[in-house]
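Have a look at the structure below, then the notes.
So, chain A:
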Amino acid sequence: MNITIGHFLMISAALFAIGFYAALRRRNIILVLIGIELMVNAAVINLVAFANVNKNGNAQDGKLMALFAIVLSAAAIALALAIVVKVYQHFKTINPDEVEEFKN
Partner candidate 1 sequence: MEWYLKLQSLIESNNLSWKFLLPEFFLLLFFLLGLIIDLFWKPSKLLPLLMLAGLAVSGYFTFLQISTPNQAQQLFNGMLLLNNKTIIFKLLLTLVSFIFLVYSLTDQRVKQQRISEYFYLVPLFLIALNMLCMSSHLLSIYLSLEMVSLFSYGYVALAINEKRNAEAAMKYILFGLLASALLLYGISLLYGFSGTLSLLDPNFLAAFAKAPMPIIALSLTLILAGILFKIAAVPFHFYAPDVYQGTSATTLVLLSIAPKIAGYAMFANFLSCFSFQIFNQQLFWPMYNWETTLSVIASVTIILGSFVAISQTNIKRLMAYAGIAQSGFLLMGLIGYTAIGLVALLNYLFAYVLMTSAAFMLISYFEQQHEAFDLADYKGLVSKSPMAAILLVIVFASLIGLPPFIGFTGKFLLFSASYQAYLSSANPSVLFTIFTAAIGSIISLFYYFKIVRNMFMREATWVKVSSEEQGVLYFLVLPIVIAIIYFGILPSGIIAYIQSLIA
Partner candidate 2 sequence: MNWLSILIFLPIAAALVLLLMPKGAAKVFRPVAITIGVVQTIIAGILYVKYLSNPQGYQFVERYDWINLNLGTFGRLNIDYFLAVDGLSLGLLLLSAFVMTIAAIASSEIQKDPKAYYTLFLLLSAAIMGVFCALDFFLFYVFYELMLLPMYFLIGMWGGPNREYAAIKFFLYTLFGSIFMLLVMIGLYFSVIDPITGEHTFNMLYMMDAANYTKDSYFSIFSSDALLFNYPVRFLGFIVLFIAFAIKIPTIPLHTWLPDAHVEAPTPVSIILAGVLLKIGGYGIIRICYGIFPEAAIYFSYWIGLIGVISIIYGAFIALASTDLKRMIAYSSISHMGFVILGIASLTSEGVNGAIFQMISHGVLSTMLFYLVGVIYQRVHDREIAAFRGLAQPMPRYTMFVVIAFFASLGLPGLSGFIGEAFTLIGAFKSASVNALLPRGFAILAAVGILIGAAYFLWTLQRMFFGAARFKGAEEWNLKLKDLTATEYVVLIPLALITILLGVFPSLLFDASNNTINAWVHETWIHGIANLKSMQSLLKF
């Protein structure tokens, strides 16, 4: 049995759903970020897998997109963690529920 793109896509779907779960469900900003990373990784797997379909000319598109996505998510995580640290300084918690000062 050959490994086809479908296999990769299935794994990506699973990772996406798991990441989604963490991002929406967990009460900890860092775990939310981990969930987001899982979602990004799912997309990265997709991109790289699809790069194998399109061998005509644009073969490297998907791979480079994946590369940029990885780097960008790293940058975003760095900024997010900086904000988390700052949130912790003020609220002494990293549960997004408890970061709640605004009242309307």
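Candidate entries met the following condition: all candidates are chains of the complex that A comes from, given by their letters.
As a working rule, a contact is a pair of C-beta atoms (placed from the backbone, for glycine too) under 8 Å apart; a residue touches a chain by one contact, two chains touch by 3 or more; residues count from 1.
These numbers come from a predicted model, not from an experiment.
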item	value
In-complex contact partner of chain A, selected from candidates 1 or 2	1
Candidate 1-touching residues of chain A, taken from the complex the two chains share	16, 19, 23, 29, 32-33, 36, 39-40, 42-44, 46-47, 49-50, 53-54, 56, 58, 61-62, 64-65, 68-69, 72, 75-76, 79-80, 82-84, 86-87, 89-91, 96, 99-102, 104
